[in-house]
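The complex appears here without one of its protein chains, the remainder shown in place.
The chains carry the letters A and B, assigned in the order they are written, with residues numbered from 1 in each.
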Amino acid sequence: MITLASDFGSPYPAAMKGVILARLGDDAPRLVDVAHDLPRQDVRAAAFWLREVLPWFPPAVHLVVVDPGVGTDRAALVVRAGDHALVGPDNGVLVPAARVLARGSEVEVFEVAVDDPASHTFHGRDVFAPTAAAVHEAGVGRLHDLTDLAPVEEYVDLAFPEPTVGDGEASGEVLVVDGFGNAITNLPGSVLDGHYGGSVEVNGADAPVRRSYAMADRGARLVTVGSHGNVELAVNRGRGDEAFGVEPGSAVRLGW
Amino acid sequence: MITLASDFGSPYPAAMKGVILARLGDDAPRLVDVAHDLPRQDVRAAAFWLREVLPWFPPAVHLVVVDPGVGTDRAALVVRAGDHALVGPDNGVLVPAARVLARGSEVEVFEVAVDDPASHTFHGRDVFAPTAAAVHEAGVGRLHDLTDLAPVEEYVDLAFPEPTVGDGEASGEVLVVDGFGNAITNLPGSVLDGHYGGSVEVNGADAPVRRSYAMADRGARLVTVGSHGNVELAVNRGRGDEAFGVEPGSAVRLGW
Partner (left out) sequence: MITLASDFGSPYPAAMKGVILARLGDDAPRLVDVAHDLPRQDVRAAAFWLREVLPWFPPAVHLVVVDPGVGTDRAALVVRAGDHALVGPDNGVLVPAARVLARGSEVEVFEVAVDDPASHTFHGRDVFAPTAAAVHEAGVGRLHDLTDLAPVEEYVDLAFPEPTVGDGEASGEVLVVDGFGNAITNLPGSVLDGHYGGSVEVNGADAPVRRSYAMADRGARLVTVGSHGNVELAVNRGRGDEAFGVEPGSAVRLGW
């Protein structure tokens, strides 16, 4: 199985699929789209979503192209993480998902030898898709056999900001906003334990704490734990980002 | 085959796919996206689109998650409709499609025993996707063998508003607006018989009746029958909703 994720919108992902299907012919595996509307050129947001979504998949090759540095000298990487492999640019986007997929084992990182690709502007098609096909063909356990891959020790890391959790308060920030308008923070859901049915202060104003959206009145603000386990600022059948006045990067201070 | 429909946008549907693929392994069937941009949390609009689209599919398990009540005590359902099964929340969204898919046979409705899902906010991933996988694995004809399913007699029904068709006039409303801006009403297309090439009154103003969009002048309003068999308010290469000043729920009165 090969999954595909990008910020390409459409129709560029189809060119990547065509390349994979042409290379692998009758042996081409299932192709599964993860998302092609990841926030454009936002490496951190993409890394967050991939860390949340990819671990639900069985062993696969994950092709990831959020690549604002395409055509510069940033490296192309293959990362082995347990039974999974990730293929994408060396800008950190692969790292958080790889750490979860490795499930405690070490990740192995390889640099791809890139030899005069057909374009400087679409390495998704000209570098990463052919590499994903080659990795799938070889098998995740045989990356050392691929002569175009060289193990590397150095690569761009990416970490999400750490929240501060104190006595009666917690400070963090909004990592991403989903399509419903839910503002997903870096605060661990556990800070809401004991407050369900009550309320907490969010940036100085009270907000009810609920197990799910529809437990607040329609159109009302709430604080909950999202499916990723983080604190989420939401509105029942509305947009939490607007109601709380936040966007990705906004500071969030909870008090109770 | 498992089809997937939701109002999730992206990337949440990929997590549902990952769950199904991980559960079913090499036996995982074809996965087909119906739509993931159904109008957000609009159960009636989703029910309409599913009723129009799902009957074109061969026998399948249809996973449907438009679920504003996620995390409340609304039940999770499996509905058997002929050779098809539908899996989703008990809010009516499955019902109109199930009635068509049953092709005259009775639908059978089962409640899913939900045992402490991983989240309160994403039952698509934590309840409905695993259920769809289990239903596919068992087979649509063996739902009584699944110990997590219990037949129920009571469930939330959903009916579209009935139009009034009289002598020289018909009254109804706009059910949904599609991406082209076509305003799809609940009026049966048969009310336009005998008027093609002529005109009818729509909310008091004349509009030409045409077999298809391009039979009106470019940019001009028209009334036609859409592919679902209902009266549609449209503009050739433009947006009917704007030209007729309507949105979902707007009253539409035709006179001739």
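Basically, a residue touches a chain if its C-beta (ideal position, glycine included) is under 8 Å from a C-beta of that chain, and two chains touch if they have at least 3 such contacts.
The structure presented is a predicted model; accordingly, all values stated were derived computationally and were not measured.
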| item | value |
| --- | --- |
| Residue touching the undisplayed chain, where the options are A:Gly25, A:Gly168 or A:Gly204 | A:Gly25 |
| Contact partner of the left-out chain, one of A:Ala14, A:Ala159, A:Ala205 or A:Ala251 | A:Ala14 |
| Residue among A:Gly69, A:Gly82 or A:Gly181 touching the omitted chain | A:Gly69 |
| Options A:Asp126, A:Asp178 or A:Asp241, residue touching the unrepresented chain | A:Asp126 |
| Chain A residues that touch the omitted chain in the full complex | 8-12, 14-15, 17-19, 21-22, 25, 28, 31, 40-41, 68-72, 118-122, 125-126 |
| Residue numbers in chain B that touch the chain omitted from display | 1, 3, 5, 30, 32-38, 49, 52-58, 178-180, 211-215, 224-227, 232, 236-237 |
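The working rule: only the chains that are shown with their structure count from here on.
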| item | value |
| --- | --- |
| Inter-chain centre distance, chain A versus chain B - centres from mean C-alpha coordinates, in Å | 30 |
